[in-house]
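Mind looking over this structure? Questions follow.
Only one protein chain is missing; all other protein chains are in place.
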Amino acid sequence: MGLRFRPVETAFYDQFSESAQHLLVGTGLLAESLDGTADLADVASRMREAEHAADETTHAIIRRVNQTFVTPFDREDIYALASGLDDVMDCMDEVVDMLMLYEVKAMPTELLTDQVDVLQRCAEITAAAMPNLRSMQSLDEYWIEINRLENVGDRNHRRILAHLFSGEYKAMEVLKLKDIVEGLEAAIDAFERVANTVEQIAVKES
Amino acid sequence: MGLRFRPVETAFYDQFSESAQHLLVGTGLLAESLDGTADLADVASRMREAEHAADETTHAIIRRVNQTFVTPFDREDIYALASGLDDVMDCMDEVVDMLMLYEVKAMPTELLTDQVDVLQRCAEITAAAMPNLRSMQSLDEYWIEINRLENVGDRNHRRILAHLFSGEYKAMEVLKLKDIVEGLEAAIDAFERVANTVEQIAVKES
Partner (left out) sequence: MGLRFRPVETAFYDQFSESAQHLLVGTGLLAESLDGTADLADVASRMREAEHAADETTHAIIRRVNQTFVTPFDREDIYALASGLDDVMDCMDEVVDMLMLYEVKAMPTELLTDQVDVLQRCAEITAAAMPNLRSMQSLDEYWIEINRLENVGDRNHRRILAHLFSGEYKAMEVLKLKDIVEGLEAAIDAFERVANTVEQIAVKES
């Protein structure tokens, strides 16, 4: 067992945890951008910084894969997990960017809050799960919960679209808002892909 | 050869066939939901049941992968095939849900019927192909036909969109209908991804 936890492996687990921590920062900024009082340009600029920091971590993982002879699990799975975590950040950065660019007139903040709550919960349990990659313990609870959250997000999403289509909004505003709510759903889906990658790693290692 | 068809392998092939059978039920309900006379809430509720039954089969396959020492093909391919079949069901469930939620005023039923026909044909040949995973026979006919159907679906899709954009419908109705026809196309694409997974399994095993 002493051999199993080599320094190089520990470094991978630490970096995946770091990557997930960036997502916690990202969901926090996303929540801020949608609270109805935000200075969007300011939040977008901080989101851009958080996205760059996440990129750094992703590239550091890829570099380590390329320089390491024995990796804790398959190289392509490390690559898939690192890219998957990075994709979540890209999705959230995109939403904040759209909020700033589209100049939406009447934002249905209360509706979108449900999706942001789902995203924050996804980020929390993803961050909590990453250190468990080492022992491969409790990972099934994590991906079952992510799948449940993705289902909740899916139901929220359709309810939000039905509301947008209710006739209360002009077609052009619906077009803008639909892009934004689809961006939120894409971020939830990206969290689910991370969980699927973790599940596949666990299936292989079992 | 006697050894090749062990009971545990047979169980996998049976479960993939069961999974594809759920898709036949799903395409039937989808056809019903679009025939212009359906009680949409009733069809949506039966679709939800079919989707749950499909989920059960998917999870049973994943459980068996985790408990089985020798699998008929790579664990990750079994996983990909099971998830792929499940994705088709999710797409079709989503379309029926949108039909119920969006309250479309003038449904171009005759146009959508072409796509539902493609989906029913996809489900039929996918269900017919699953038992052939055992012998790896006739699979190329299956994926060539799925690719052909996906091309037909693609052409239908663009024709339907061009019709929606013709000026006959209001922008808001186009937004609703576009979501629905994109849902149908997503289901066809999901069938194609299943066929691609089968093709990759066959390439590996060859």
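For clarity, chains are labelled A and B in written order, and residue numbers in each chain start from 1.
Everything that follows uses one rule, which is that contacts are C-beta pairs under 8 Å (C-beta built on N, C-alpha and C of every residue); 3 or more make two chains touch, one makes a residue touch a chain.
Everything numeric here is computed off the predicted structure, so don't read it as measured data.
> Decide which residue listed in B:24, B:38, B:161 or B:186 touches the omitted chain of the complex.
Result: among the candidates, B:161 touches the missing chain.
> What chain B residues would touch the chain not displayed?
Considering the whole complex, chain B reaches the absent chain at 154, 158-159, 161-162, 165, 167, 171, 174-175, 178, 196, 199-200, 203-204, 206.
> Given the full complex, what residues of chain A touch the hidden partner chain?
Residues 62, 65-66, 75-76, 79, 83, 94, 97-98, 101-103, 170-172, 175-176, 179 of chain A touch the chain absent from view.
Note that in this section only the chains that are shown with their structure count from here on.
> What whole-Å value do you get for the distance between chain A and chain B if each is reduced to the mean of its CA atoms?
The computed centroid separation for chain A versus chain B comes out at 27 Å.
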